[in-house]
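As you look at this complex, bear in mind that one protein chain is not there, while each of the others sits in place.
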Amino acid sequence: MTTDSARAEPQPGAARDATRGGGDGATLTAAAVAHLVGGTLRDAGRGDVAVRRMATLDEAGPEDVSFYASARYAAAFAATRAGAVLVSPELADADGAPGAARIVVERPHEAMLRVLPALHRPAPRVPGIHPTAIVGRGVTLGDEVTVEPYAVLGDGATLGDRAWIGAHAVVGEGAAVGDDSRLFPHATLYAGTAVGRRVAVHAGARLGSDGFGYVFGDGAHQKIPHVGRCVVEDDVEIGANTTIDRGSVGDTVIGAGTKIDNLVHLGHNVRVGRLCLIMAQVGVSGSTVIGDGVILAGQAGLAGHITVGKGARIGGQAGVFGDVPDGATYSGYPARPHKEALRAQAMLFRLSTLGRALERLVARAGAAPDGPGGRP
Amino acid sequence: MTTDSARAEPQPGAARDATRGGGDGATLTAAAVAHLVGGTLRDAGRGDVAVRRMATLDEAGPEDVSFYASARYAAAFAATRAGAVLVSPELADADGAPGAARIVVERPHEAMLRVLPALHRPAPRVPGIHPTAIVGRGVTLGDEVTVEPYAVLGDGATLGDRAWIGAHAVVGEGAAVGDDSRLFPHATLYAGTAVGRRVAVHAGARLGSDGFGYVFGDGAHQKIPHVGRCVVEDDVEIGANTTIDRGSVGDTVIGAGTKIDNLVHLGHNVRVGRLCLIMAQVGVSGSTVIGDGVILAGQAGLAGHITVGKGARIGGQAGVFGDVPDGATYSGYPARPHKEALRAQAMLFRLSTLGRALERLVARAGAAPDGPGGRP
Partner (left out) sequence: MTTDSARAEPQPGAARDATRGGGDGATLTAAAVAHLVGGTLRDAGRGDVAVRRMATLDEAGPEDVSFYASARYAAAFAATRAGAVLVSPELADADGAPGAARIVVERPHEAMLRVLPALHRPAPRVPGIHPTAIVGRGVTLGDEVTVEPYAVLGDGATLGDRAWIGAHAVVGEGAAVGDDSRLFPHATLYAGTAVGRRVAVHAGARLGSDGFGYVFGDGAHQKIPHVGRCVVEDDVEIGANTTIDRGSVGDTVIGAGTKIDNLVHLGHNVRVGRLCLIMAQVGVSGSTVIGDGVILAGQAGLAGHITVGKGARIGGQAGVFGDVPDGATYSGYPARPHKEALRAQAMLFRLSTLGRALERLVARAGAAPDGPGGRP
């Protein structure tokens, strides 16, 4: 098999991931886990059971700690081979898990947040610039950056301290990546894109692509130049293959602490507030404004030039064509207040068996229909 | 024009595709085609007509074999210049295709499966590792692998025999690709992802990205570490730009023989059974379980933590918020049994002309409405 110098050289963090997908050898006793999560051991005698990984009830073995927070999983709990289980108080005495040290804790899922990092340590980031990476003219590099193989940093790009640029990622001309931010492999920042600190951009996400703006003239769709930027504030996470267009005139802005799932589309000049959650495959058309703390459930679609008030929640697959008030919950197509949408749907199915009877009543009463059209 | 050694060197399968988009010079007589598909020549005298490619009725020429399986395409059949046509028995005597040798066969579309590989041979795969490919420390390579330009194999990655890694594809640290599997250009496997045998992963697909899981605390969305893997069993095909998240605790699993289209999103800890068909832009939220042989039509959305029973079919754009029984067909939003959904939709349009008349009836009868709300 052929080999060459590039392959012989060390590769700083080549295609590393935030986790190894398993424990790294750290071991905790059940007592230590109970202490870590502020829980109590159901049977003090089992305090020295040792666990090395966290696993689901059905997959767990004697060296794993699992969790049981919903009676829905009673069967799995009954049969689990886990060495220890985080259980919520109301399930503390449930049958099952014969061999397990039970650790009773108020919110097992939040407790996981404390146990996981202790057992599963992310692979360390290795600073350095791989020799195959391309660094353009006038690039500014912070301290201890990691640049993986074949990454391309365009002219005038800026990387903050400890920035981590994945294999094949492209940082466009004049684009910036803040301190402690990471681009996963194949991410693309178009020219001028500005990414803040502690931001994660997953594989294949495209930030700063041209928006979809044309004016029809001379027998063609004339492209509106896009001279704005895509600006991502601190502590944002952006999912795989998500696309966020740059602004046409003015910027597209993603507020601090907002989390965006995979395959989301955010159009040009969209402004997303702080601490929003935008779930997979949501689409937001141009110039729409989304307030702080808004939740957009999967596949929801928002028209352009509308405003979604702060704290509003939009249901899955909802089609939103108008403004949504602060704190409101909307769903359905076209989106309405959630209760109205539910009632209308339920009524539709109840009436669906009465249709002919109602038509007979109307005919008998000699009431005129509303006019032409409407029938399939 | 500049040149360099890399470009002067042979490139094993550089950006090759499974097909050449056309015939490769092989030639079959109409008689040979009839024999190949177990069909019968309508006119034995035309058995030696020679064909070199398969084409649609409207595009076919004298050297092409086409197919005619639905009267919907009668006009195209009447005008086709094809040298030979696979026709279903009920259309064997249809007018048209004057110059064509008609080959009568029960299922023309299945017959295509036999003719296409004979006329259109895929470009051969050339084993070898391109000198620009990067192979990390401790990588295990099977026999006769193909690694195209600029592919990156992270530390500890494993490739099975005859595995084919496309240009720029990234195989993360500790990830595995089974025998005879292929990653098309720009595919990404995050660290620890496990891909089985005879799997095809199309361009830009992302396997093993972090799931969308956060717990709100201390004024921020706290990320739940994702320590599970993305596991793809044998004989799966995954479409372009599709994203499949790794598990948080426990794995995301795609069952053997399942086929997934483009731009699909499968969330963390989703479990897809065997032999499913998941069409373009479907989205499945975290921890949902999909049984064997399920069909999810395009743009359908499934909520998290639900179960879709084996053999169930979900209609296009359906929004599924609850469990679906084995073998059921659901559609609409929220998804219901398909017949109910159809009836309700039809009734809605019938009633839409009677609304005012019904309101008058209710008023006349002095019947009280159900209460406040409901009106826009």
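Each chain carries a letter (A and B) given by its place in the written order, and its residues are counted from 1.
In this section, a residue touches a chain if its C-beta (ideal position, glycine included) is under 8 Å from a C-beta of that chain, and two chains touch if they have at least 3 such contacts.
Treat the numbers as computed from the prediction; the structure is a model and nothing was measured.
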item: Options A:A74, A:A191 or A:I295, residue touching the unrepresented chain; value: A:A191
item: Touching the absent chain when the full complex is considered, from A:T132, A:T158 or A:S331; value: A:T132
item: Residue of A:A74, A:A118 or A:L358 touching the missing chain in the full complex; value: A:L358
item: Touch with the omitted chain, as defined above, among B:A30, B:V85, B:A101 or B:A167; value: B:A167
item: Residue ranges of chain A at the interface with the undisplayed chain; value: 128-129, 131-137, 141, 150, 152-155, 168, 170-174, 186, 188, 190-192, 204, 206, 208-210, 212, 214-215, 217, 220-229, 241, 243, 245-246, 249-251, 263, 265, 267, 269, 281, 283, 285, 299, 301, 303, 317, 319, 321, 333-334, 336, 340, 343-344, 346-358, 360-361, 364, 373-374, 376
item: Residues of chain B in contact with the chain not shown; value: 1-4, 6-7, 10-11, 14-23, 53-56, 58-59, 67, 109-110, 112-113, 116-117, 120, 122-123, 132, 148-150, 166-168, 184-186, 200, 202-204, 235, 237, 239-241, 257, 259, 261-263, 275, 277, 279-281, 298-299, 316-317, 332-333, 336, 339-340, 343-345, 348-349, 351-352, 355, 358-359, 361-362, 365, 367-371, 373-376
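In the analysis below, only the chains that are shown with their structure count from here on.
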item: For chain A paired with chain B, centre-to-centre distance based on mean C-alpha positions, whole Å; value: 24
